[in-house]
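Of the protein chains in this complex, one is absent; all others appear in place.
Chain nomenclature is as follows: A, B and C, assigned in order of appearance, with residue numbering initiated at 1 for each chain independently.
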Amino acid sequence: MKNQDRARLLVSCVDQPGIVSAISTLLYENGANIVESNQYTTDPSEGRFFLRLVIEGDQLQAKESKLKAAFEPVAEKFGMTWKWSFLHHRKRTAIFASKDVTCLRELLYQWEGGNLDTDIPLVISNHETGRDIVESFGIPYFYIPANKEIRKEVEARQIELLKEYDIDLVVLARYMQILTPEFVSEYPAEIINIHHSFLPAFIGANPHRKAYDRGVKLIGATSHYVTNDLDEGPIIEQDVGRVDHRDQVEDLKKQGSLIERTVLTRGVKWHLEDRILVHDNKTIVFN
Amino acid sequence: MKNQDRARLLVSCVDQPGIVSAISTLLYENGANIVESNQYTTDPSEGRFFLRLVIEGDQLQAKESKLKAAFEPVAEKFGMTWKWSFLHHRKRTAIFASKDVTCLRELLYQWEGGNLDTDIPLVISNHETGRDIVESFGIPYFYIPANKEIRKEVEARQIELLKEYDIDLVVLARYMQILTPEFVSEYPAEIINIHHSFLPAFIGANPHRKAYDRGVKLIGATSHYVTNDLDEGPIIEQDVGRVDHRDQVEDLKKQGSLIERTVLTRGVKWHLEDRILVHDNKTIVFN
Amino acid sequence: MKNQDRARLLVSCVDQPGIVSAISTLLYENGANIVESNQYTTDPSEGRFFLRLVIEGDQLQAKESKLKAAFEPVAEKFGMTWKWSFLHHRKRTAIFASKDVTCLRELLYQWEGGNLDTDIPLVISNHETGRDIVESFGIPYFYIPANKEIRKEVEARQIELLKEYDIDLVVLARYMQILTPEFVSEYPAEIINIHHSFLPAFIGANPHRKAYDRGVKLIGATSHYVTNDLDEGPIIEQDVGRVDHRDQVEDLKKQGSLIERTVLTRGVKWHLEDRILVHDNKTIVFN
Partner (left out) sequence: MKNQDRARLLVSCVDQPGIVSAISTLLYENGANIVESNQYTTDPSEGRFFLRLVIEGDQLQAKESKLKAAFEPVAEKFGMTWKWSFLHHRKRTAIFASKDVTCLRELLYQWEGGNLDTDIPLVISNHETGRDIVESFGIPYFYIPANKEIRKEVEARQIELLKEYDIDLVVLARYMQILTPEFVSEYPAEIINIHHSFLPAFIGANPHRKAYDRGVKLIGATSHYVTNDLDEGPIIEQDVGRVDHRDQVEDLKKQGSLIERTVLTRGVKWHLEDRILVHDNKTIVFN
C-alpha cells in the first residue's frame, strides 16, 4: 500500500532563513523523500511562513516516532506550529446531517468513489431521512433529535459518540443546529460547515429567501471552519451558480443545493489531504 | 439599413387573457412582423405580465407615429406600462468616469467593435485621466471636478450637459461620486452603475479591502440601476472571479477590474437592446 | 393540480407575417392564456421561425382534442412542424445505464427532488451495478447483457420493453453501447446521450485518455441527441471543469463524471420541459 509509507507535514512559523534547508536535510537524513511541496510566505512586513510537504520513504510507517522525535528540536528552534499526518493512520470523519440529505449523499458517494481519503465511522442526524442511504454503506446512523431547549444534552451525547469513535473531523452537512462554544472548542479547525450563501452575503437563516428578495443574479455556497461567531469562521471554499428572474425561492434552494454539495466536498477533501492552514481567521489552501 | 425598419416594444401589466393576441394582431394589421419575442408571467398569485418584442416591417420608420397611435388604445385597455424603441432613433449614452479608466476603455472598445448599439456624445469625468483615450474616438470630454461640498453645482452642470446632448442613458463607469435624489429622479432606471463587489456583500466603500479582510475565495462585481438607496438599486448582472490567500488588496482590485468591465458592459448592452424591465426593485432580463 | 390545465406548444416553420397573431388569437378564442413565450427567427436570408408557448386555461385538459383540432388548419396554412405537450400526459422516460452509475443516480435524485417532470417506468442496464439504487425507488430494473455480437437481439428486447412501457424519451446515462440505425430511427430526437468530452474534441472512445495525452487544462461533457453519426448529433448542452498537470487519467474520469451528471441532467430537464427544437443538426434551446 502506497499510503503506508507516506506522510504529510504542515508547518507555520515566523519566516527566517534556513527553515527549508533544516527540514529537508532532516528528512533526507531520515530516508524520507519530498514528493510534493508548497510554500507561501506572507509579505515581509508580516513575514509568516507556511509549508506543506508530502514525503515518502521505505518503511516510513515504522519510522513514524523516530521521525517525529527528530523533527521536534527543529520545530522548536524555529518556533513552529506543525502537524504530522502519517497516512497509515487514516483520518476519521463524522458527518452531522439533518432533513435535507443532498450534501450527505454527495459525501458518501464521493467517499465511495475514492475522492475522500477517510474512514466514516458514523453519521449523526436529528432526522431519520438519511438512515437508509447511510446504512446501505454499512455506516452506523445515530438519530439524535435536537432543538434549542435540549442543546446541552444533545451535545453531550454527540461528543460522547465522537470520542467513542475517535473522530478527527466533524462535517456539518446541512446540519441546521447551532453548536455551543463548548462543542466548538473540542474541535478547533476540525469542524467544517456548509453555508447556503456566498458569505458574507446573507449571513444567518433563510439566505435563499433573502437572495430572492434582493434579486441577485448568482447564488452561492461557502464551506468554512466553524468558530463561535456564526457564519464568521475561516472560509475554505466558495462557488456560485446563475439564477434569473423566473427562479422562485424554491428554485434557488434546488439550484443552491447543487452548489453546496460541491463546495462542501471540496472543503472536506482539502482538509483530509492536509491542504489547509488557518491563520488570522483566514485559510491558506495549497490546492 | 436593417435598423431603420426595426423597433422594440417592452410591456408590463397585470396578466389577463388576450394580451398577446391583441398586440400581435395589431402589429400584423400594421404590417409589422414579430422577429423575436420573450414573455414572462409571474406566479398566478401576483399575475404580472412582461413582454419584449422585436418587430420589423417595410417602411417601419415611416409608420412610427401611426403604429404608436394605434397601440395606445390597446395599452390603455390592458392598463399597460410600455416603452417603444424605434431603432432609427439610436439611444444616446453619456459615460461618467473618474480616475480608474478600465471600465471606460472597455465601453469605448466594445462600442467601437459594434457591441453597444448607441451614440456616445460625451464623457464626463472628475479626473483628466481618460481624456486622451476618449478624444481619440472623437468624443467630447468634459472635466468637471467633483466632491461632496460642490455636489449641487457639479450636478447642475452635468444635467445641463445631459440635456444639451439629449442623453437617454447615463453609465457610471467607476464614477466614485454619490448622486443626489434630484439627479437620480431625472433618469429613473436610466442610470447604470458598476459596484465593485458581489452585492449585497460589501456594500459601500472599499469592498476589496473588506473582501480581503474576510478572506473570501471569490470576488465579484454587480451592475445595477441607481436609486436613492446606495448600492440597493435593481441588480442587472453579476459575476465573480477566483482569488486566493496570496492575493493582497491591490491584487483584488486588479482582478476585480476585469470582472467589473465585463459585468458593466453586459448591463449596458442589455439596456441598450431593451432587454430589461424593472419591477419591485428587481430586473427581468430577457437575454 | 396546476399541471392538469397546462400545455406547451413547439412550432417551427418558414417565417411569414401573421403567425403569432394567428396562434395567439386562436388560443385566446379557445380560453387558453399564454403564460410563457419564446420566439426566435433566424436571419432573414433563411427566415426560419421557432416558437415555444406555455399556455393555461380553465379545464384545459378537457379541451385537448378540441384545441388540437382547431390548431390544425392554422398549422397547415403556415406549413408548420409542431408538437403539443399537454401536461396531464406526463412524459415517460427510460434510462439506459451501464457500470458507472454516477449519471443514473443523479437523474434519479433530481427526479426525486422534483427537477425532472417525468415518469421513469424502467431502467435498462447491461450491468447489475445500479440495481439496488434503482429498485430503492420502486423502479423496475432490467439487466440485459450487451455486446457487439448480440446487438440485434439486445435491441429487439430493449425496444419491446420501450413499447411495453410506452416510453417517450430514452436517456443514455453513460450506456457505453452503440445503437443501430434501426433503434435510433424509432426515437428521432428522443434519445439523449452524454458524451464525456467537450465535443467535437475527443470524439469516440477514451476521451479522458486523449485529453490527458494532449495536456488540456479543461475537460468537458456534452449532452446531445443521438443520430446515426457517432457523437455527431445535435448538441444540447456542454460544460467544462478545470484540471491541471497533476491530474492523471483516473482523476480526469472522476472530475469528468461530476460535469457529465450536470450536463446530462440539464439536457434531460430541458427536453422534458419542451425547451428544445432541432434544426439542421443544431438545437434551439429556449431556456
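Just so we're on the same page, contacts are C-beta pairs under 8 Å (C-beta built on N, C-alpha and C of every residue); 3 or more make two chains touch, one makes a residue touch a chain.
Being a predicted model, the structure only gives us computed values, none of them experimental.
Touching the chain that is not shown, out of B:K152, B:R209 or B:K254: B:K254 (per the contact rule at the top). Only one of C:L27, C:A94, C:A146 or C:L199 touches the chain withheld from this view, namely C:L199. Although one chain is not drawn, its touching partners on chain A can still be listed: residues 15, 17-21, 24-25, 27-28, 31, 33-41, 51. In the full complex, chain C touches the omitted chain through residues 40, 43, 198-202, 214-218, 220, 234-240, 244-246, 248, 281-285.
Seen across the whole complex, the unshown chain contacts chain B at 102, 105, 109, 113-115, 132, 136, 254, 257-258, 262.
Methods note: only the chains that are shown with their structure count from here on.
The chain with its Cα centre farthest from the Cα centre of chain A is B. In terms of their C-alpha centroids, the spacing between chain B and chain C amounts to 36 Å.
With centres defined as mean CA coordinates, chain B is found 42 Å away from chain A. With touch defined as above, residues shared between interfaces to two or more other chains in chain B number as follows: 40.
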